[in-house]
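One protein chain is absent from this view; the other protein chains keep their places.
And then chain A:
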Amino acid sequence: MPRTASKTTRKRSKPYTVTSSDTDHVPSASSKTKKSSKENDEKYKLFNKYANTSSGVIDPEGIEKLCSKLKVSHTDIKILMLAWKMKSERQGYFTKAEWRRALKALKVDTTKKLKKALPELEKEVRKPLNFADFYAYAFRYCLTDERQNCIDIETICQLLDMVLGSTFRDQVDHFVDYLKIQNDYKVSTMDQWMGFYRFCNEISFPDMTNYSLELAWPLILDNFFEWMREKQA
């Protein structure tokens, strides 16, 4: 089918829901510009502390450094949230513009202040409207290739744990158990990823009495449901 070829190269941009990162200040008066440029200097100084001087971006090494300063593990969800806040496009790397965006939105310019701002950031991200967007972002962030549109099951398990573990512990544990033993899928698509989230929000667990095979749940969840039922029997 010739259509497939053209379709996969097309990069679909999912519409973003309202995020606080959108609300960047628009500089209007010249005095403001002067002030903001001074602030920018601070942010750039901070940036340079972690950035790789040759590539001009903060690379995984730099992020490690940042994490140890912030006293969080680099697998901590808060780093992912930070990435989301700065709309980072590439996993493991922060560009200057992205860095500035985040720090500006968080209103911080030192590592110490950034550390203090993280809990607030988490609270903000966990707001329902934001979290849905963050959740979708988490998937896209893990895609390493422009043409790639799915993630291997192993990574999905880790991601589920990181992103949903604290709020939906029970579901995540069971999901992960199932994903590890099933053979139908070696990779997971965005649609399936979003399906997990919907499942956690809408389906009572572990009874799953309001789940129905007749609905349009992704097949992987139908299989999960049947697997759970068998276990419960």
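Here is the rule we use: a contact is a pair of C-beta atoms (placed from the backbone, for glycine too) under 8 Å apart; a residue touches a chain by one contact, two chains touch by 3 or more; residues count from 1.
The rule we apply is simple: contacts and distances are computed from a predicted model.
S.K.: When one chain of this assembly is omitted, its UniProt record names it as which of these: "Cullin family profile domain-containing protein", "Calcium and integrin binding 1 (calmyrin)", "Signal peptidase complex subunit 3" or "Seven-in-absentia protein TRAF-like domain-containing protein"?
M.R.: UniProt lists the chain left out of the view as "Cullin family profile domain-containing protein".
S.K.: Write down which of A:Glu120, A:Asp152 or A:Asp191 is the residue touching the left-out chain.
M.R.: Here the residue in touch with the unshown chain is A:Asp191.
S.K.: In the complete assembly, which of A:Asp76, A:Asp161, A:Asp177 or A:Asp222 touches the absent chain?
M.R.: A:Asp222
S.K.: For chain A, which residues reach the chain that was dropped from this view?
M.R.: 1, 3-4, 7-8, 10, 12, 149-150, 189-192, 198, 214-216, 218-219, 222
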